[in-house]
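Every protein chain except one is present and positioned as in the full complex.
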Amino acid sequence: MAIVEQEDAPLELESGESNQITERPLGAFTRPQGSGGWRSWLFTVDHKKIGIMYGAAGLLFFIIGGIYALFVRLQLSRPGNSILSAETYNQVFTMHGVVMVFLAAIPLGAAFSNYLIPLQIGARDVAFPRLNAFSFWVFLGGGLFLLTSMFIGGWWENAPDGGWFAYSPNTGVLFSPSKGIDFFAIGLQITGIASLVGAINLIVTILNMRSPGMTLMKMPVLTWMLFITQMLLLFAMPVISVALFLLTFDRLFDANFFNVAEGADPLLWQHLFWIFGHPEVYILILPSFGIISEIIPTFSRKPIFGYPFMVFSGIAIGFMGWGVWAHHMFASGVGPVAVAAFSVSTMFIAVPTGVKILNWLATMWGGRIRFTTPMLYATSVVAMFTIGGLSGVTHSLAAADSQQTDTYYIVAHFHYVIFGGIILGFFGGFYYWWPKMFGYFLSEKIGKMSFWVMVIGFNLTFGPMHILGLQGMSRRIQTYSEGQGFDFWNLISTIGAFLIALATAMFVANILISRRAYRDGKTPDPGPDPWDARSLEWMTASPVPEHNFDEVIEVERQDEFWHRKWGKNESGQVVRRATAEEVAHDGSNTNVHLPSPSYWPIFAAVGLPIIGYGLIYNLWLCVIGGLFVLGGLYGWVFEPVDDPNAAGHHHDDDHEDIDGHDSTENHENTSEEVPID
Amino acid sequence: MTATEQQLSEGAEESSSWVKQDMVYIKTAIVLGVFTAIEVFTYFESVHHAPDWLLVITLSFLMVIKFFLVTAIFMHLRDDNAVFTKLMVLGLCIAWPVYFVMAFTFGFLPNWNPILKVLFLLVPPSITGSWLGFSFKGGTGSHH
Partner (left out) sequence: MVMILRKTTRTHQRRCPLTDTAIDQTSNEHSDGDHGSTLGVSNDKLGMWVFLGSDCLLFGGLISTYMLYKDRIGPDDLGPEEMFDIPFTSVSSFVLLMSSLTVVLAITALRRNDIRRSRIWLLATAILGAIFVGGQVYEFTVFYREGLGYTTNLFGTSFFTLTGFHGVHVTVGIVMLMSLYIQSMRGKLTSGQSEKLEIIGLYWHFVDVVWIVIFTIVYLFPQ
């Protein structure tokens, strides 16, 4: 039985030996050293770096998904076009959907979640920092795995082509002989693991790591919405996991789960997919709702109207979202009882969202509104999502939906809610938090210009689709013939799509230009609180120092930061109590213990796509991938909590003795020294 | 006595009484074994005469009790922070109605009255959910 003596004050031993024994970790590798360069990103466990990586990856995948969309729109710009063959077209629109939903929207939500949640609750990092890093690398691996389907075995030969919801039995081996659906199923399983693990992490963080005094009802609305999002992810991901397993077993092992000839029911896929799929769309939208719930109060200089209603309507959306999935299946033959029941439940779910819309408007009403770029985006979300929501309500009437389903009317609806609701919200969030994350402003001028280009382009692209759909244009068709009357609006739609592309390019340009301008000293330092905001993330320096806050923040009320800056005088007028610089931490406390970076998360994560390729091509690869995963997990588990040799921040108080106590506790009292032979 | 010797002798004392201390768990295990035996017994009975619905109800009842015993006692749900119970219950309350609705669309239990189906879907999760006093007031963070 080995007993290791813990480090304390060096003794001057007669033999001249040191009594400082450091325990050799079981893991073969020491931990990464150094705090700069590519290594500091690859092995980081810092939630902020991970959030930034999620954001960068999400933005990159958004651009890729957008390029797919441009090709789709080019193909549809004229009747009888032949830019993309039918087989290629199926792959392009499928990849557009898959990439946009799973590789752009979800990771962008994860970016904001990872960066902001610990800050908004006053914590120093998430509950499981290495698991957080693992999440990101698994997601990236899965995403790249999916994208390689574009060129493996030839360009556009093996990409998934069954649509983003991959209905069976089309997706079986008989009707989809290429490897595309295998890439789809396995790729989404991998990214699903990332999302599930991330959800576990953030739920524990929010429940268990809040600042003292921060009860759940004092958390910012964004944190609440993100919390509900993570709970939805937690329970929805296993369902699609089951569906994808069944599909994979069908394709790889001849399982017949969706083989009608053997007695299977293809509706099983639809149910399982949409039981996931509907909560999924709330997973997509709630972060954006949270983001605009932060932006609108700040730029209306009023607190959010009806905070409890915002919270409870979010919870209601989370719950009710589980009861509406078969509205995606009205035309699938589930029977009149199911159709009627789901029709009613779908109508009901509009109510909590309506509550939110009213609350945002009420927040703005009577406020002193400043239309900065983030505020422009936030208000446009309210408007665009209302439009999308209204078309959604028309879908809830099952009889009407029988005409609308599988037409461009549906495409219009979901793009209004996804692009108009989610993506515009994310862009608003970028502009709002950019100074906090990176320490410089994005140009307002370029921002506003690109906003208008984007919103005009967006409405030109998807507005006409309502008309096209009601005129009978089916979705997912590679082309249409001349005399059907679809020509004009399709052309407008394509022009709009290129405007969106232009706006996106302007956003990227904005980043580069603004960064250069700041470096050249042409733009001001944002400081900790450029917008005079309300929540805790603004109470520390910009960019946020690695340890987040200099000291623990005691929270007494909602919008704690705001109330430290502003108070009320005797006559009830709002008067300033302190400036932001006085209240905010300046990042100078370097005595904070940080979790150390680690090799193991990325090491383990690498194994998953390898297993994926193995399942498709050669089972020996699965063994190799499995070794990476297993080895990575063992290395991870046996790695000590923190690197005793960590450079940078102080580590005098890092050590845990056997009983789990560490030296930050008071040692002034009795200690027994027990000789053991 | 040195502290070590004291510690070791205390350990010896304890080890002879571990059975007493762990009695709760041992008793629970015995009860679980008995219930399992009853369940298996019904199987053989079913070959003979009992009507299906009676068997299903009995077996479901026993299953729920066993589930409850393992979670409450072995998993310490009974003694631990309520948040754990809420998480487990939330998972079940979502899974139960969702999967049963799906099953009903596939024609599961066709002979049942629709009202009975709705009750079956909503009542068990509502009871368990509200019995636990489903509130998020547990976040007051009193441990500072």
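Going in written order, the chains are labelled A and B, and every chain counts its residues from 1.
Keep this in mind: contacts are C-beta pairs under 8 Å (C-beta built on N, C-alpha and C of every residue); 3 or more make two chains touch, one makes a residue touch a chain.
Model, not experiment: these values are computed from the prediction.
J.: Of A:Gly36, A:Gly80, A:Gly263 or A:Gly572, which one is in contact with the hidden chain?
T.: Of these options, the touching residue for the absent chain is A:Gly263.
J.: Of A:Val99, A:Ala127, A:Met437 or A:Ala580, which residue touches the hidden chain?
T.: Considering all chains, including the one not shown, the answer is A:Ala127.
J.: So which of A:Ile203, A:Ile304, A:Leu442 or A:Ala503 would be touching the chain we can't see?
T.: Residue touching the chain left out of view: A:Ile203.
J.: Which chain B residues would touch the chain omitted from the figure, given the whole complex?
T.: 7, 11, 14-15, 18, 21-22, 25-26, 28-29, 32-33, 36, 39-40, 42-44, 46, 52, 55-56, 59-60, 62-63, 66-67, 70-71, 74-75, 80-81, 83-84, 87-88, 90-92, 94-96, 98-99, 102-103, 106, 108, 138-139, 141-144
J.: Just checking the interface: what residues of chain A touch the absent partner chain?
T.: 1-3, 5-6, 8, 123-125, 127-131, 196, 199-201, 203-204, 207-210, 212, 214, 234-239, 241-243, 245-246, 249, 253-257, 262-265, 268, 272, 547, 550-552, 589, 591-595, 634, 637, 641-642, 653, 656-662, 664-677
Note that in this section only the chains that are shown with their structure count from here on.
J.: Where on chain A does chain B make contact in their complex?
T.: Contact set of chain A toward chain B: 207, 210, 212-217, 231, 235, 265, 267-268, 271-272, 275, 322-323, 326, 334-335, 337-338, 672, 674-676.
J.: Write out the stretch or stretches of chain B touching chain A in their complex.
T.: Interface residues on chain B, with respect to chain A: 2-4, 83, 90-91, 94-95, 97-98, 101-102, 104-106, 114, 136-137, 139-141, 144.
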